[in-house]
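As you look at this complex, bear in mind that one protein chain is not there, while each of the others sits in place.
Here is chain A:
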Amino acid sequence: MKTQNSLIRIITRVEGLPVFGVLLLLLLAFLITAPDVFTHPLIYMSFLQTVPPQLVLGLGLTLIITAGEIDMSFPAIVALSGFVFSYFFKNFDSPYAVWIGFFLALAAGALVGYTNGLLIAKLGVPSIMATLAAQFFWYGITILLAGGLQVDIGRVESTSVHDIFTGRLFDIVPAQAIWSLGLAVLLWFILNRHKFGEAIMFIGDNPNVARVMGIDVEATKIKLFTLMGVIAAFAGLLLTIEINVFFPTQGSGFMLGVMAAVFIGGTLISGGQGSIVGTLFGAYIIGSLQAGVVATGVTSYWVQSVMGLIMVVAVVINVVIGEGRMGDISFRLPQWANINRNKPPEVPPQRQ
């Protein structure tokens, strides 16, 4: 019992460890069911190539959800940034066109995020409404600007931007995997070791507490949404540069998968606590599911159901561990088989 408890404590202490366990189990399951595919390094390289844009989005969204907010506009930003980049890259006659396009795309993301932030922090529009409206609006604008057409930017392959962000390190490791990992490290330090991150956690926990402790809640939210805009634009850039083409619907399939990655990772929907490490593994869980289930030979119809199942398992594990009820549960398991059990009251310290 003692050793069991200390083991539980270790598991709960190390950030993201349970999610990492889920990822390992998943890969193990794939290794058994589709050994041909999963003993070959190619599949892992392909994960490192396809997961980063969603991972980058998930990292930004982790901060947003930790602050007790939500952002539904990132798919539109992914499209907008891809369009801005391809447009300027194609139509700007300058050797620096690729960099101009790159930074203008980030700026476009910042602009969308900033206006989201203004609506939410200054006018008090709930973030789910403000960003849902932004999603429609900016997605519409992008389609209009692009005339509904894709933009081919094959020439981007010979540019420095392409080599730096989506090249192959040692000819095998996709650069975007390194960039997204680097961003994860940076954002981990921002969230857990910087006063901006501390402000985010306290705002998500209780904005009134944050305010009376001297945090500028409004300014922090505006900065946060602007940052999310830039991060989403960066995800859009990774996507567009990797596949050498902008297509207007890019990013539109990301919404649910990215959210699932964040929640699988253990970030609380109620705010106040977020796990960057969890999101990192969560994104790879989601990414490997899509490719992995297909590789196992079962029909791709299974993907969604398996995803839902994994999400439930991960979230339950996180809830149990997060509330320190692991010991409780192993202790009470027999009791739970009885449907008519009386739920033990879980009274939080007295509150009015």
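Rule of thumb we're sticking to: a residue touches a chain if its C-beta (ideal position, glycine included) is under 8 Å from a C-beta of that chain, and two chains touch if they have at least 3 such contacts; residues count from 1.
One rule holds for everything that comes next: contacts and distances are computed from a predicted model.
Participant: Missing chain's UniProt protein name, "ABC transporter ATP-binding protein", "Ferredoxin reductase", "GMC family oxidoreductase" or "Cytochrome o ubiquinol oxidase operon protein cyoD"?
Facilitator: Hidden chain identified via UniProt as "ABC transporter ATP-binding protein".
Participant: Any idea which of A:38, A:74, A:88 or A:202 touches the chain not displayed?
Facilitator: A:202
Participant: Using the touch definition from the top, which of A:213, A:256 or A:309 touches the missing chain?
Facilitator: Reading the full complex, the residue touching the unseen chain is A:213.
Participant: Could you list which residues of chain A touch the chain missing from the display?
Facilitator: 189, 193-196, 198-199, 201-202, 205-206, 208-215, 268, 272-273, 348-352
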